[in-house]
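Dropping the structure in here first, questions after.
The complex is shown incomplete by one protein chain, all other protein chains being positioned as in the whole.
As written, the chain order gives the labels A, B and C, with residue 1 at the start of each chain.
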Amino acid sequence: MEGGQPLVYFDNAATTQKPKQVIEAMNSYYENTNSNVHRAVHTLAGEATEGYEMARTEVAAYFGAPRDHLIFTSGTTEAINLVAYGWARANLSKGDVILTTEMEHHADIVPWQILSKERGIEIRYIPLERDTLTLDMEAFEIGVQEASLVCVVHTSNVLGVRNDVERIIELSKTTGKKGSGAFVMIDAAQAAPHERINFVELGCDFMALSSHKMGGPTGIGGLFVKPEIMETMIPFISGGDMIETVTLEGSTFQKGPQKFEAGTPRIAEAFGWHASVKWLSKFDMKMVHEHVSNLAKMTAKKMSSIPGIRIYGRHDLNTCSGVVSFLHDSIHAEDLAHLLDSGGFAVRTGHHCAQPLMEALGVSSTARVSFWIYNTVEESDAFIDYLTSIVEKFG
Amino acid sequence: MEGGQPLVYFDNAATTQKPKQVIEAMNSYYENTNSNVHRAVHTLAGEATEGYEMARTEVAAYFGAPRDHLIFTSGTTEAINLVAYGWARANLSKGDVILTTEMEHHADIVPWQILSKERGIEIRYIPLERDTLTLDMEAFEIGVQEASLVCVVHTSNVLGVRNDVERIIELSKTTGKKGSGAFVMIDAAQAAPHERINFVELGCDFMALSSHKMGGPTGIGGLFVKPEIMETMIPFISGGDMIETVTLEGSTFQKGPQKFEAGTPRIAEAFGWHASVKWLSKFDMKMVHEHVSNLAKMTAKKMSSIPGIRIYGRHDLNTCSGVVSFLHDSIHAEDLAHLLDSGGFAVRTGHHCAQPLMEALGVSSTARVSFWIYNTVEESDAFIDYLTSIVEKFG
Amino acid sequence: MNEWPPPLQEIINEFKDCFDRMERYELLFEYATKLPHELQAKDWTEENRVKGCQSEAHVECTLDENGGFQLHGAADANLVQGLIAILAIGVNGLPPSEVALINPEFVDEMDVKASLTPSRANGFMNMFEMIRQTAKIMSKEV
Partner (left out) sequence: MNEWPPPLQEIINEFKDCFDRMERYELLFEYATKLPHELQAKDWTEENRVKGCQSEAHVECTLDENGGFQLHGAADANLVQGLIAILAIGVNGLPPSEVALINPEFVDEMDVKASLTPSRANGFMNMFEMIRQTAKIMSKEV
């Protein structure tokens, strides 16, 4: 920063900083193990393959699932696209309804819109209750009865609200699709850094997430899929490594996650993600949640007493995550972010890839601070002081 | 290795080792610049975005193209899939013919087979001349006249043969699709580490490649596309960052490469790839080619005088790359690779993701050594000695 | 070294005298209030919208009775509006042919570009291009 000012990083919902163990794991891969995987018998290739597959085992285990439940993707976005291309295109057709919400990230909207346009599948959106800023669960109870696929964000990247995914899954399974049960996709991108999720216990069919939001590297993420459902999926990205045999007439495919991992995979990235879950395993995630959630609650509370600041979110709920979205009555969000940046506070502004939610909130953008493990009360206090001075000067 | 034996890495066609500049560039990103891109106004985000977009500029420039020609993907495989999903699905239909070859990597076969099955588009394969191990250009001249899209590997990952892509593109443009000109996709995965390719001069419409085969990190690659053709492409992977506006009714998309880069991109990987082209720029690629090609020629020549060894490839041609495929009459390829590995030589064996080519060669697999910049004549000599001793013992 | 129209040069000097980024922002905010021809929100159209800005920004160009260039504009973010104002103060009244030649680097000299994101910088560049293109056309018409 200008003048060597220290940086306070409050943009963790966009991407987290990486612990040194993660950087070291990737360095060690590149320096000692670098080799392509699955394809050769030499020692390095064996070590690389073992490390890559061990990453699958350990990342899957961190989320309470056996290794054959986890397909590596480049992130949440590709994971949701894999559900759309690999599963929905093979299992849904005209007349089916995809139920999602107004609270979704674009990653959980646009793929369905494209599918809908192509296949005539209908999308319906559960609204946000304008007063409580939570999903309208009564509307969900009715809507789910017609739904074949339910796609819901676990924890909002704007409001910090955690949806009652347990109930959503329960309702989908028991009353979905006229009682025969709906499939459920959970966008866990913002949940994974905040709580320990057990995919198998959760009971959804698909769960998408990104490594880079939980201390891991960019370029990798995953889709968890129940194996019996994985079997009903068609190939998405195709090429080497995902095939069993290729002839000029046609090809047959691998079974399990490999069917969906074509080409040279994200090898170093898998080593890095593995290191990040190993690092996270050392924390009690209940305490991490409490720490981060408390920072958000405390910050939101103090901010709301700054004149003109308006908070968007429910920081009275215990389940709230580390996100505080806010606006000032007269200072534009973008100006706010610039001004805060000049004080060394990295704060995000914009529509947060959630334009329909912005629409529901009646704004075009918000400023957002988001905390993680390493943020402190002191940083929050300094932020409040600086924000106060900005509001005094520019408000 | 067992007993601290030094490792000789001869599996460069699978993936290359990484220069320290590349590892350092990624470390420096993670330690100093780590932030999400395109989305925030704070300083770190600005630096990350600038670095990410600078990587696009510089990687594109290395391949002789303006920055708006380059879409980042996770590698060659995803790049070819992007042509299949993003371009071919929007621009080809029943009755169109995709012309490819028997020499392709599965990445350039399977996506077309899937498309063909879905849309009734026909695939035709130009055969390999069995005696010269090069493409049957007479068959190409005839075949191209019916073709709407021509997909050809620039340099084979098995034979080390470089196709006459200039002539292939010329013929496609002038005589393709009954004279109206065919579109051309070049798989440059194996070419990029060997020669300096100028995308604009080459004149093809699409060019796919992988960072990890040219000294860069895993998890990133690119598709070069002529801008006027990029405009005719529909979104493939969709979500955040590739949209202009999202409403519940539908979305509009970005222009240019960003339309095809949904979600958090491969940020650290872009920094790494940038560092690898910067590193490669310091070399005279003509001399790199000569060095690597000479190693292959010399090794092939010496190997062919080892009893029972049979070489697959054309190491008499000046254009040959650093790949030598071989078999022994009585030692199975896989046994060979294990035995060589016990001497510290990392050699690949298998079908090399080119089963149709294996079929054409009349084998089910080959062993393969592949060289790059850092390999030496001494390593090749040691390899020949060791291979000779293995053949004496086990042949 | 670029040469700037004197009114623009004057503003640049003012920014150079600032102590830090915060002071430069204060100055930008101040200029935002000095925009000579503010484009009323009712006149914001898709046509005059600047693409690539995170926030809304609109600009229009006209000629005054003497054939001098006049920039009209507005933005919902003050820092953007400040930039528009500076540009307007800097170029208003000049012959369009001169406006068409102005270099966007004055923003670097003011040292506010460092505080623009690439997407903002992009928006700014887009705005700048809109203005230069119009000035070019105007200078041919004159």
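As a working rule, contacts are C-beta pairs under 8 Å (C-beta built on N, C-alpha and C of every residue); 3 or more make two chains touch, one makes a residue touch a chain.
No experiment lies behind these values; they were computed from the predicted model shown.
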Given B:275, B:292, B:324 or B:339, the one touching the chain that is not displayed: B:339
Residue in contact with the excluded chain [from A:26, A:41 or A:300]: A:41
Sole contact to the chain not displayed, among B:321, B:365 or B:380: B:365
Interface with the unshown chain - residue positions in chain B: 2-3, 331-332, 334-335, 338-339, 341-343, 349-350, 364-365, 393-394
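The rule we apply is simple: only the chains that are shown with their structure count from here on.
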Inter-centroid spacing, chain B versus chain A (mean Cα positions, whole Å): 31
Distance between the centres, which are taken as Cα means, of chain C and chain A, whole angstrom: 39
Centre distance in Å when chain B and chain C are each reduced to the mean of their C-alpha atoms: 46
Junction residues of chain A, two or more chains touched: 334, 338, 341, 349-350
For chain C, residues that touch 2 or more chains besides their own: 54, 115, 120
